[in-house]
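Note that one protein chain is taken out, while the other chains of the complex remain in position.
The letters A and B name the chains in turn, as written, and every chain counts its residues from 1.
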Amino acid sequence: MQRIREIAHQVFDSDIWYSFTSSKVTMLAAVVTIMFIVSAVLAPLIAPQNPFNPGDLNLMDAFTPPVWYHAGMVHYVLGTDDQGRDIFSTILFGSRISLLVGVGAMLMAMVIGVALGLLSGYAGGALDNFIMRVADVTLSFPALLVAMLIDGVVRGIFPNVTQDQSAIYVLIFSIGVSSWPPFARTVRGSTMVERNKEYVQAARIIGRSPAAIMGQHVLPNVMGPVLVIGTIGLAISILTEASLSFLGVGMPPTTPSLGTLIRIGNDFLFSGEWWIVVFPGAALAILILAVNLLGDWLRDALNPKLR
Amino acid sequence: MLVMIIRRLVQSIVVMLTVGLIAFAMFRYVGDPISQMVGQDTPIQVREQMRQELGLNDPVVVQFARFVGNTVRGNFGISFRIGRPVSELIIERLPATLELSLLAALFALVAGIPMGIYTGLRPDSWLSKVFLTISLVGVSLPTFFIGILLILVFGVLLGWLPTFGRGDVVHLGVWTTGLLTASGLKSLIMPAFTLGLFQLTLTMRLVRSEILEVMRTDFIKFARARGLTPRAINFGHALKNTLVPVITITGLQLGGIIAFAIITETVFQWPGMGLLFVQAVQFADIPIMSTYLVLIAFFFVVINLIVDVLYFVVDPRLRAESSPHGH
Partner (left out) sequence: MTVTPTPNTHTAPDDSRTPLLSVRGLEVQFPTRRRTLTAIQDVNFDVMPGEILGVVGESGAGKSMTGNAIIGLLEPPGRIARGEVRFLGQDLTQLDQAGLRKIRGRDIGAIFQDPLTSLNPLYRIGDMLVETLLTHLDISRGEAERRAIGILTEVGIPAAHERFRHYPHQFSGGMRQRVVIALALCTEPRLVLADEPTTALDVSVQAQIINLLKRLCRERGTAVILVTHDMGVIAETADRVAVMYAGRIVEIGPVREVVKNPRHPYTVGLMAAIPHIGGTTTQLAQIEGSMPRLDAIPSGCAFNPRCQRRFARCTEAVPALLSVAPGHETACYLYSDEAEGVRP
């Protein structure tokens, strides 16, 4: 209990917390992000309707406009789509998927990138060169492109597997695999700096394994920048997934992400049912904006030069 | 300098070969090329015969060499879905994409660099804060959503601009351009803006952060200590040093634009290569996909080379043949 209180003191007393609370914008961003995460996790519980259970739907209610129109209805706050799905509910479930893919892809990229970075920085030489070259090439191709290619290839290899169910894994994999270079670069840089320090050399002489050295000494130093890259990368991942879904090569309509919802809603833009596309789009934009703000703040807060 | 160019050329060839290998692997091993081309009832003997004729039983190295040879000559195979040679399709659609991309890139640079300079030199003015807010929004709003909103406002609600397609185009030999017709120009506005916005944001942020970095250097301090005018410092010393990294990143971004054109083309139904690629992915049309891959890689490599040469021209440190004399 005492220990927890100590840690709490350290956190709330630190410069980082100070810079956090002094920026209203950042606090707002954090609140918004947390709200999204919470509502996404609790979606099945708090959504007024489960839009993906056909039994819940009432076709008669299709194309209901938002509640402030006189044709609107109270329990369809943001209106309904062509199948009578409540837009607010679809946004909740869609956010869930968007966040799931985004976080999943980021975690994957983090694991791959940190591991490769440690390896590259510690081993040096030809291995380091090779890994960095691959990173360079990966970096020069936008994640979107790589993800699409991987998706197309998977489609070609497994034409018979129902894509709907595997879509989420393919997405996480393809986005994750194209996002690892920034992590690797940063970790490699720090590893190389630490590797040359005396205490590491001493540890090697004593006979500690490289893995232990890297895990115990390098990793803690690197966590800060990794976190920054992870947050900004999360925004990019969500964006990439949304773009892929919008293009029709991401999440299918049966388990739509916000991007898929926008794609579906786009068809109704010209006939005047603008709410089907605008609200999911706004939700997506707000989510990405909030994560970006957090990432920006994190980067400035952890930047020793600006302290 | 020659040495550097040669080294870069060699590296580029290696990259292209690697990409080619991946494209070849896709071509050859993803799905069965024969099944794609013939009906389901075709007997096995006929398939085997076709396999033999098409050289699919030759050693992999031979096949790869043949693939490289074909690619270099512009023979990219035949689209599974459309049934026409990929090279034809590309030539048809390339001008649309290139016009759009170049216009978007121009927009991003022409607007982004001055905005970045301004926010770097006067970080506390309210205009800077406005610009920074725009940049944040530009980075966060998905490109396609911006496009949709623009279509909604300017196309559907106001009816000022066309909502899809290229408008009327003029054929100039192989090239088709929309720049010479009124409807062509009007059709270009929204897509170019949408595509360029993201790049503009990145450019502005980059220029801004470079300027902020430069202003903290010792030589700027020394320039101040010598009492030089703000103009000499900002636009002489600071700007010159900012250009170097900006050139590199801008060059790389150009490649990004060509790739991101995919989304914009989809939103605006722009008949370019990006749209072709999307449809190819949806139908696992391997020839188009792998050709697109090779083409994009080629663009990237060429852009990188140009950037390297520009770097060389701008930074005298790289040009130094002579070593420092005296002490």
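FYI, a residue touches a chain if its C-beta (ideal position, glycine included) is under 8 Å from a C-beta of that chain, and two chains touch if they have at least 3 such contacts.
Note that this is a predicted model, so its numbers are computed, not measured.
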Listed residues B:P43, B:P59 or B:G227, member touching the removed chain: B:G227
Where the missing chain touches chain B, by residue: 217-219, 221-229, 232, 236-237, 240-241, 244, 314-317, 320, 322, 324-327
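FYI, only the chains that are shown with their structure count from here on.
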In the complex with chain A, residue positions of chain B that touch it: 15, 18, 26, 30-31, 136-137, 139-145, 148-149, 151-152, 156, 163, 252, 255-256, 259-260, 262-263, 266-267, 277-278, 280-282, 284, 286, 289, 293, 296, 300, 304
Residues on chain A engaged by chain B in the complex (per definition of touch): 137, 140-142, 144-145, 148-149, 151-153, 155-157, 159, 235, 239, 242-243, 246-249, 259, 262, 266, 269-270, 274, 277-278, 281, 284-285, 288-289, 292-293, 296
